[in-house]
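One protein chain omitted, others in place.
Chains here go by letter, A and B, matching the order in which they are written, and residues are numbered from 1 within each.
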Amino acid sequence: MDTLVLALDFVGTFVFALSGAMLGVRRRLDLFGVLVVAFAAATAGGMTRDVLIGATPVAVLSDWRYPAITLAAGLIAFAWAPAIERLQQPVRLFDAMGLALFAVVGTQKALDFGIPPPMAAGLGMLTGIGGGIARDVLLAQVPLVLRAELYAVAALAGAALVATGHWLHWPPLPCAIGGALLCFGLRMMALRFGWHLPVALQSRDGEPPESMR
Amino acid sequence: MDTLVLALDFVGTFVFALSGAMLGVRRRLDLFGVLVVAFAAATAGGMTRDVLIGATPVAVLSDWRYPAITLAAGLIAFAWAPAIERLQQPVRLFDAMGLALFAVVGTQKALDFGIPPPMAAGLGMLTGIGGGIARDVLLAQVPLVLRAELYAVAALAGAALVATGHWLHWPPLPCAIGGALLCFGLRMMALRFGWHLPVALQSRDGEPPESMR
Partner (left out) sequence: MDTLVLALDFVGTFVFALSGAMLGVRRRLDLFGVLVVAFAAATAGGMTRDVLIGATPVAVLSDWRYPAITLAAGLIAFAWAPAIERLQQPVRLFDAMGLALFAVVGTQKALDFGIPPPMAAGLGMLTGIGGGIARDVLLAQVPLVLRAELYAVAALAGAALVATGHWLHWPPLPCAIGGALLCFGLRMMALRFGWHLPVALQSRDGEPPESMR
């Protein structure tokens, strides 16, 4: 089981690194800039979670395979960027798998550190979406995960199932599998059917209101 | 007294969450993106302070009322955004109160962790302005708190009074009240009279100078 989780964790790291590297290529960063963004996209979520719960040194610093995988993903994206862009369907699939896995693993780790279930679910979501946020902040754009089809919602749903199961003393393995499937399924269905959350009404566009400064 | 501080802390959390949610609404994020930005605006300052001084797991992860308040503020902003924009005066008032309180509480917590007074004052300021910085970085704009009327200065003034009082062994309660009033008063007066700090002279506009890269 642990080997499976580790393997899936590596897949998630690889796919998120790929997404960061592809965006870096698009924004015309040089090879090294691409690798830095790939690393941020793959590891920022887990690192932020570890820092917030006090699990330092953070996990990604103690296993050389994470940087190695990130490096490989970055080099692949750099070398074959046009080809990868054509593979939309598989990349989306892997990305949803990575999101599901990171959300579930992140929640479980937070619970193991004694964080109460509601906040553990939030940390699980953060583990899933943090990499995408770091990638977009580095590239000076509003994070796509805050706007894409049920991206953060799917992560939170999966994380919440794990946290609820922990709270009700359900066995952890089925909860983890169920949470991952819930997240993955929600995200894939949102992509397929174009599901979006509503956007609020507002009075006028442009600058934020004076009172919010 | 502790109950009062906690109640004011909740008010500050609520108001800062509101400011984040309002900005998210303006930038056309969906419901969930709005909630994420609200949470970042309300808690990033305190989380950064806790992480830097090693107070992990960070405080906001151990009390479910912070996420609950943030959620409520986000939903309210989402549902009634146009109405809230018209309430400039009350929102400014609460925002200044939140700033004053966060600055004072943040300084006190840093002092309790043995941080020397000058840096504790800096951390207090960071507690007050960190949420606004996180909110604006997420939305890819230069933080307004770095440009608004004496915003960061007011936070630092209040925090410095608390830190100075601690250094001179003055009683903590009057210092805290004085610091909060100083911050609140400075900010309200700066808003009323349009006080600004000076902007530096420069030779030409546009890109940063070559030598700074």
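In this section, a residue touches a chain if its C-beta (ideal position, glycine included) is under 8 Å from a C-beta of that chain, and two chains touch if they have at least 3 such contacts.
All figures in this text were calculated on a predicted structure; none of them were measured in a lab.
Note that of B:59, B:93, B:137 or B:181, the residue touching the chain absent from this view is B:137. When the full complex is taken into account, the listed residue touching the unshown chain is A:139, out of A:8, A:139 or A:200. From the options A:8, A:23, A:42 or A:69, the residue with contact to the unseen chain in the full assembly is A:23. Contact residues of chain B toward the unshown chain are 51-54, 56, 113-116, 118-119, 122-123, 133, 137, 140-143, 146-147, 150, 152-153, 156, 196-203, 205-206, 208-213. Against the chain not displayed here, chain A makes contact via residues 19, 22-34, 36-37, 39, 47, 51, 54, 56-58, 60-62, 64, 67, 77-79, 81-82, 85, 87-89, 91-92, 95, 137-140, 144-145, 148-149, 151.
What we mean here is this: only the chains that are shown with their structure count from here on.
Mean C-alpha position of chain A lies 27 Å from that of chain B.
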